[in-house]
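Missing here: one protein chain of the complex. Every other protein chain is in place.
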Amino acid sequence: MRLLIANPNMTSAMTDLMVDEGRQVCRSQTEVSGYTAEFGVSYIATRSEMAIAGHALLDGLARHHEHYDAVIIGAFCHGFVDAAKELTPLPVIGLAEAGMRAAQVFGKRITIIGIGGHDRGANQDIVRELQVGDHMASIRILPLSGTELTADQGRAETEIVKLGKLAVTEDHADTLVLAGAAFSGMATRLAPQLPVPVISPLAFAVGMAEAAFASGWRKASEGTYKAPGAKPNKGLTPELSRFFN
Amino acid sequence: MRLLIANPNMTSAMTDLMVDEGRQVCRSQTEVSGYTAEFGVSYIATRSEMAIAGHALLDGLARHHEHYDAVIIGAFCHGFVDAAKELTPLPVIGLAEAGMRAAQVFGKRITIIGIGGHDRGANQDIVRELQVGDHMASIRILPLSGTELTADQGRAETEIVKLGKLAVTEDHADTLVLAGAAFSGMATRLAPQLPVPVISPLAFAVGMAEAAFASGWRKASEGTYKAPGAKPNKGLTPELSRFFN
Amino acid sequence: MRLLIANPNMTSAMTDLMVDEGRQVCRSQTEVSGYTAEFGVSYIATRSEMAIAGHALLDGLARHHEHYDAVIIGAFCHGFVDAAKELTPLPVIGLAEAGMRAAQVFGKRITIIGIGGHDRGANQDIVRELQVGDHMASIRILPLSGTELTADQGRAETEIVKLGKLAVTEDHADTLVLAGAAFSGMATRLAPQLPVPVISPLAFAVGMAEAAFASGWRKASEGTYKAPGAKPNKGLTPELSRFFN
Amino acid sequence: MRLLIANPNMTSAMTDLMVDEGRQVCRSQTEVSGYTAEFGVSYIATRSEMAIAGHALLDGLARHHEHYDAVIIGAFCHGFVDAAKELTPLPVIGLAEAGMRAAQVFGKRITIIGIGGHDRGANQDIVRELQVGDHMASIRILPLSGTELTADQGRAETEIVKLGKLAVTEDHADTLVLAGAAFSGMATRLAPQLPVPVISPLAFAVGMAEAAFASGWRKASEGTYKAPGAKPNKGLTPELSRFFN
Amino acid sequence: MRLLIANPNMTSAMTDLMVDEGRQVCRSQTEVSGYTAEFGVSYIATRSEMAIAGHALLDGLARHHEHYDAVIIGAFCHGFVDAAKELTPLPVIGLAEAGMRAAQVFGKRITIIGIGGHDRGANQDIVRELQVGDHMASIRILPLSGTELTADQGRAETEIVKLGKLAVTEDHADTLVLAGAAFSGMATRLAPQLPVPVISPLAFAVGMAEAAFASGWRKASEGTYKAPGAKPNKGLTPELSRFFN
Partner (left out) sequence: MRLLIANPNMTSAMTDLMVDEGRQVCRSQTEVSGYTAEFGVSYIATRSEMAIAGHALLDGLARHHEHYDAVIIGAFCHGFVDAAKELTPLPVIGLAEAGMRAAQVFGKRITIIGIGGHDRGANQDIVRELQVGDHMASIRILPLSGTELTADQGRAETEIVKLGKLAVTEDHADTLVLAGAAFSGMATRLAPQLPVPVISPLAFAVGMAEAAFASGWRKASEGTYKAPGAKPNKGLTPELSRFFN
């Protein structure tokens, strides 16, 4: 199958990181590609940035989805994922839902490890949108921005291990979710250093996309993700506009 | 005070309708204005349309908010309202939250009366986002599209009365919320024909905006609605880009 | 419109404080009056006191409601507000619901600032009755009794600012609710000293009452707030008894 | 032990019915007595009536509790029960909580069978106050008023059996709760005619009161049911006033 | 009535302790007996041990239930209690549900006091299974294993009092539940030393069993606890197999 990683952030290095991890964890018969958003911000962390990225995401999917069998949205956010599921005639999976649903399988109490500089609110929104509040041990935020994290992976991993151990002893966490595209590829390295399972959202998004494809997933023609129909519109790119004409 | 009604739909007739109702229900010392979105769709009903409108809404607010004291988002949706609250240094109130919070005050069980052609899902999302599931009697959808509703208000009102009475007798509703900008101005006419209070979301949004202004509301410098800071960005209008530079 | 503030506490100085704030925040065409309960306790803080005050409240409303268009119950309690809504043919709004519903609009996580000497339980009951548990950051109790608070407003405001800042930094609160009739008038003075919006429940109760009146509110003849009918009764004042005869 | 059934309704025949059932189900060493409210209404069904009865209940308990070891509040309501628990230095159990907690033990999905003429809202309040919403199959209301029910017990029992069977087949109920003091004594007669357990709230209130007494229950000196302290008060009977002086 | 305490743990000393407390708190006309599981582990604390004990419990009940009127499952676990309710034609009550339902009556916020060495998870499961999460103040675990607790009751009681006081002052608990068969008989001794009610689950299980018997409880022939019918089976004891043949 052909799997597309749609990155609504404008940082192509992050797209590469995700495509790399995707290729490592996928089945041998799966081809993984990615693209990077053409407008918006470098790294989505707030609701305003997410609102802009939602438009950019639909626009990008309208241009790129055609030769693929499934899409992974490469950002640990949830709001715009529902719009992408509605618009696109493919299985669409977000990192946040993949990571949190897997965490519900491998633990009773989940700690989200988030990126510094991030508003705590973005992760609180995910908890509410996915209705996993009763499963949360804590949200722990790294003392590193996304840029620092990418620049010094060694230091980042040391800090994650420190936070992860605190989550287990102080918050009674049973499993840890690495909440951000910038963490791609780290779970395997961190697992041996932590006393509970470490969830890589991307790995589970790939596994779910493959399962959906293998079990004959079909675009809904009814229900909440039915595609939008025609409607007068203005100011959209021709590719996106086509979905409403 | 100066109150701005931001309409993320592209239909200016709807903006007029809302400004009219706003002027009828506001205090004598309040001035009400409105503007209509410059890109997007005529009438937002699906999540894809909402994702596009979210960008348009922030762009419009960046251009228009400056001479106002408070903003009402003129659409019965919730997703993008949080982004607007974060970006804008003013009290921002959405129609859905104003209508549903008022309904929680005037009844224990709420029926949302929605517009035909609308996906039931849009209203289900609102119920989840505002966490009012335990207060819902039902979602009842009119057998009329937004266009039909505007074209023949008399017929629309007859249908609303019919649905509203069913909501009371069959779903045990205590209060009815008219869920859509297109209903503006109808609540006062419908109230005498229905056995439970009829909520006009706009009227309560105005009342709350006035209360926030009167009680000295200040933009949060901390917490979930703190404004986003500087971040590399591309493809935004100069007005919107200014918020990230 | 004519707005009645019904104070179920027996302290007329508190009624005056609320009438003063009501007059400051209301529309120019609104007339605000108040009355003080004739039996019960000086300042309601426990469930026993609330149970007695519930009877006193209905009795007072039976005597006083007639020349008014809406009623605000001047106590940050909720239990008896539902009874008042049922009995009275007017829009009735309690301080607790007005404050908490507004707080849900202006933040995701709410801190209630309560009066010292108060049982923490009274505020916990409100959280449960209004079903806002998922929105709570914390309940923080002032180290001052109601009497001390009224006697030394300067010291009270210093303490509130201290608690409010702790609520933001330690509990991740996005908005603060001043939970008590004795706080009337303080929100405007405190707002500039705190990093998140400060909710004055009374200001929002006034805004909602005006919105209800402006949008044609009608007493429910069906549903949960339908007036009680005739029923054999004994020991009630003639005014209250009239509602059951 | 000496057990007091406090009836906040003004109908002494109902008190007798409850005392009779109490004596049938209690331990041989338990003495059961009862008293009937001195002011209020004949049969509490609405929130206004409950608010008045709350005052009457505290007044009655202040007069009568002294020579007893435990109190059962003889009405299927919950609001005023918390006030009684706070005021009284004895274990206090309400019929609604006893019935619903027992129903949670004997089934996963509960149907409340309520009295006709009753507002459905009273039972909805109980469901919310006791937070048993997730355990509810349905609320089914008898086509008989309290008076008709008492006048023709044979017909009442036929109707209950009919409703109970519908609750099992249509609502998938696992257990039925007879929600009203007027049902006292019926459960034993109805059990053989129904395919699921029938809960008599009074029987379980008695069992819980005996268990509390046998296991050394002590009045809380801390926490939510700590007794109210001294407070200026007016218009209370000397017996009730004593609790606040 | 004849009451059977089924101990799914393999420690007969614990069975004796429960039978002793049962006899102290029961009615004079109730006869209390007990039996101890024939396979499994000495003291159930983990989910694996509980899974094994579930089989042992059904096997034991199949052998022993016949001459009894009600059964109490003598372990503070919940999973296997539902299976026992389904299989057995008698009222079946678990210690965890009896203790937690009683605690909901005597407080708003509950602290579970658990045995050291116990996984915190076992008590978290109970909270989820009984859906009492909103009522929890905390789970506090004794620094003593089950063996140490039994060996030195004096020290155990000192530790419980210490934990219980912390639960009240730090976690705002209103009531304490002694969560384990090994605590049998302690509640009465501890009550005078603690500022909130102390719940003995066994005492309330006895009270509820007596109430069920007195009010004519019947085995459900419909609904969730209907007995399993015939089904091909292998490897069961003849006594247990009989229920499926």
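Which chain is which? They are A, B, C, D and E, in the order written, and residues in each are numbered from 1.
Quick note on the criterion: a contact is a pair of C-beta atoms (placed from the backbone, for glycine too) under 8 Å apart; a residue touches a chain by one contact, two chains touch by 3 or more.
Everything quoted here is computed from the prediction, not taken from an experiment.
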| item | value |
| --- | --- |
| Omitted chain - touching chains that are shown | A, B, D, E |
| Identified contact with the non-displayed chain, of A:13, A:151 or A:211 | A:211 |
| Candidate in contact with the missing chain, chosen from A:14, A:51, A:102 or A:160 | A:102 |
| Residue touching the undisplayed chain, where the options are E:29, E:42 or E:158 | E:42 |
| Residues from subunit D at the interface with the omitted partner, ascending | 108-109, 134, 172 |
| Interface with the undisplayed chain - residues on subunit A | 24-25, 27-29, 91, 93, 97-98, 101-102, 104-109, 130-131, 134-135, 168-169, 172-175, 187-189, 191-192, 194-200, 203-204, 206-212, 214-218, 220-225 |
| Subunit E residues that touch the omitted chain in the full complex | 10, 38-43, 45-52, 54-58, 79-80, 82-83, 86-87, 119-121, 124-125, 128-129, 131, 223-226, 228, 231-236, 240, 243-244 |
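Going forward, only the chains that are shown with their structure count from here on.
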| item | value |
| --- | --- |
| Chain labels contacting subunit B and also subunit E | A, C, D |
| Copy-to-copy rotation for subunit A and subunit E - C-alpha atoms, rounded to a multiple of 5° | 120 |
| Classification of the subunit A:subunit B interface as same or different, half of numbers criterion | same |
| Approximate Å spacing (C-alpha centroids) for the pair subunit B, subunit C | 26 |
| CA centroid of subunit A to CA centroid of subunit D, Å | 52 |
| Centroid distance [mean C-alpha coordinates] between subunit C and subunit A, Å | 44 |
| Subunit D: positions in contact with at least two other chains | 120-121, 124-125, 128, 131, 223-225 |
| All touching chain pairs, where touch follows the definition stated at the start | A-B, A-C, A-E, B-C, B-D, C-D, C-E, D-E |
